[in-house]
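Of the protein chains in this complex, all but one are displayed in their positions.
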Amino acid sequence: MIGWFDQNLVSILNGFAIGSLLFILAVGLSIVFGMMDVLNLAHGALFLVGAYLAWNLLSDGATWGGFLAALGIAALVGLLAGGVLSVMTEPLARRPILDQALLTLGVSLVVAEVLSIVYGNDALSVGAPPGLAESVSFLGRSYPAYRLALIGVGLVLAAVVYVVVERTSVGALVRASVADREMVSAMGIDNRKVKVAVLGIGSMLATVAGVLGAPVYGARPGLDDTILILALVVVVIGGLGSVKGALVGALVIGQVESLGRALLPDVASFILFGTLALVLVLRPRGLFGPRKLAGT
Amino acid sequence: MSAAVESTVADTPVSADRPDGRRRPPPLLRALPAVLALVLLAAAPFFLAPFATTVLGRVLVFALFAVSLDLLVGVTGLPSLGHAAYFGVGAYTAGLVSVHVTSEGVVPVLAAGLAGAVAAAATGWLAVRSSGVFFLMLTLAIGEIVFQLATTLDSVTGGSNGLYGIPAVRLGGTPLTLAGYVYWFVLAVTVAGFACLWLVSRSPVGGVLRGIRDNEPRMRSLGYSPFRYKYVAFVIAGAFAGVAGGLFAAQVRLVTPSEAGFTTGALALLAVVLGGAGSLWGPVLGAAVVVLVRDALGPTLDGHGPLVLGIVFVLAVYLLPRGFAGLAGVSGALRRRRAARGGAT
Partner (left out) sequence: MTVHGLPRGRLLGSLGAVALLSATTACGGGSLGGGEESGGEGDGGGGGTIRVGLVIPQAGVYTPLGEDMQQGWDLWLEQNDSRMGDYEVETVVADEGEGPDTGVPAIQRLLQEEQVDVVVGIVNSATALGAADQFTEAQKLLIVANAGAGAITGEATSPYVWRTSFTNAQVAAAMGQHLAEEGVGPVYVMAPDYAAGQEVVAGFTEAYEAGGGTVAGQALTPFGTTQDYQPFLSGIRESGAAATFVFYSGAEAVSFVQQYDSFGLKADIPLYGSGFLTEGSVLEAQGPSAVGVQTTLHYSTEIDNEVNTDFVEAYEAAYDEPPTVFGMTTYDTANVLADALAEAGGLSGEELSAALEGLGEIEDSPRGPWSFNGQTPEQSIYLREVTDEGGTLVNSVVTDLGTFPQPGS
């Protein structure tokens, strides 16, 4: 047992690092869908915007100033993008969910294509800020310091989101909106303002995750789709609209993508969607989704 | 949350085919556009060049696939992202039957339909228990797993290089090599398949499916089992996706994992939404646009297709809220209104 643990320690650690990043990415997607019924397929493209921003500011040598500036700019860009998306999806509020999916998919294609025109089609790599670019020795194994830091950032953000959603009045509003939107608007709260705010914050989390993920994943065409699918899987496994679900889903998928692939390399191609299918077969609404089937 | 999902399910379909009054033209007149379209399609090889004929054949294959998906998306209210799995299963089955057994007539295509139905029956009982986004994601997972299987089982499928060297369809022992004859074969099977799906959609079963789509609890309280009906719809849709896959193998004579993959499934869903979900004939037009642009225009765009594609998506959502079918519905409504006004004066 000790031997097994020792052998797979790096994989487990790495699963947490990936899980942290996925949580930051997925929690925005989850709340946006849970509260607003907007299936935002542009989430992956926003991640990629963040990654390219990081490349812009860090390609001439990674500095802390550049890294923090990238985070700040990405946050602003994300908020703005969320506002724009909110305006764009407003006329579709009463339309089938597929229409919103089609719209945001269109937006993501446009954004991805513009990025590829601006940045070219090559894979770009982004350095970690000073001090985190090296590998550290962790119980006798070499591990990139940046990924360790990522685990810390993920934990802090998870705690912040949890406190905001569970302990503040804003959070109460969010929870109420997920549970029963009609009631919230009946209480005289402007649904549209809530929507702008939620989409803004959700999109901001996506662009910020892009900056944070850049030293790990780099920036390249096609990364948006890969990331979007991962985030969707996390959100669906966890249950839509649930912060706890997004956290557990992200940690599960982080381990599946890391430890799972290390233990079962022969079925590595099947393991992600196999997990998704398994969870949905056992829990058709995700792990933390509402137990009750809709309309019954 | 439950309200959200409920509205998702209820909103998804577009009821362009609702009985909208008794002032319909007589049946013969109503069938006229369909007959005209059929005559034009049948005559196409006489005046189209081989490449254009082949593209039209691809349109037909993809149209049948899209219409089978519409039975799920539009009629039953189950938006599937993994329908390409059954298309792929059908294509591989037809390809393998043609290579190893016979490429005589409809044998590979029927085998493909059967394989599609079996695959849909094996996976559908899991999928139809969920709905809305969860159904979307579960079908995506099924599609991806089939895609990975096609890539991994390279001794059977040829892996990512694909199953190539599929012999031409034979009729009475004579291989159909000319584009026009292959096209007619594809047209005949497509029309038969479309007719079957049309009949299913018009049958009492189709009525129950629409009922489930619009109000599942009510149908349950009326004594119908939504699960059983959805399952049947899923298997039928899978069977005809398989037939379409079989036609694909006959027409293109190359099957690769991407036939079962995400892009194929997403394009079919796009064709359905673009054409107007639930109308069955709308997705045919949607499929035509998708294939024409991908095969005839795409290679000439210097790789700037995605930008245009994205813009088309966005515009389509705003300008064609009910797809092409909705466009016809609008013009029909206008005409009726004008006619009514004309009658009044």
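Structural remarks
Lettered A and B in written order, each chain numbered from 1.
Here is the rule we go by: a residue touches a chain if its C-beta (ideal position, glycine included) is under 8 Å from a C-beta of that chain, and two chains touch if they have at least 3 such contacts.
Because the structure is predicted, anything quoted here is derived from the model rather than measured.
When the omitted chain is restored, the residue from B:T53, B:T76 or B:S279 that touches it is B:T53. For the chain missing from the display, the contacting residue among A:A70, A:L109, A:V235 or A:L287 is A:L109, taking the whole complex into account.
Contact with the omitted chain, checked across A:H43, A:R95, A:R181 or A:R220, is made by A:R220. Within the entire complex, the positions of chain A that touch the omitted partner chain are 7-8, 10-11, 14, 18, 105, 109, 112-113, 116, 120-125, 135, 141-144, 216-218, 220-226, 229, 257-262, 265, 268-269, 272.
Interface residues of chain B with the unshown chain, by the touch rule above, are 45-56, 58, 144, 147-148, 151-152, 154, 158-162, 164-165, 177-181, 183, 252-254, 256, 258-259, 261-264, 266-267, 270, 288-290, 292-306, 308-309, 312.
Here is the rule we use: only the chains that are shown with their structure count from here on.
Inter-chain spacing, taken between the CA centroids of chain A and chain B, is 33 Å.
Of all the residues in chain B, the ones that touch chain A in their complex are 1-9, 11-14, 73, 79, 126, 129-134, 137-138, 140-142, 144-145, 148, 151-152, 216-217, 220, 269-270, 273, 277, 304, 306-307, 309-314, 316-318, 321. Interface residues of chain A, counted against chain B in their complex, comprise 33-34, 37, 39, 91-92, 94-99, 102-103, 105-114, 117, 178-182, 232-233, 236, 240-241, 269-270, 272-274, 276-277, 280-281, 284-286, 289-290, 292-296.
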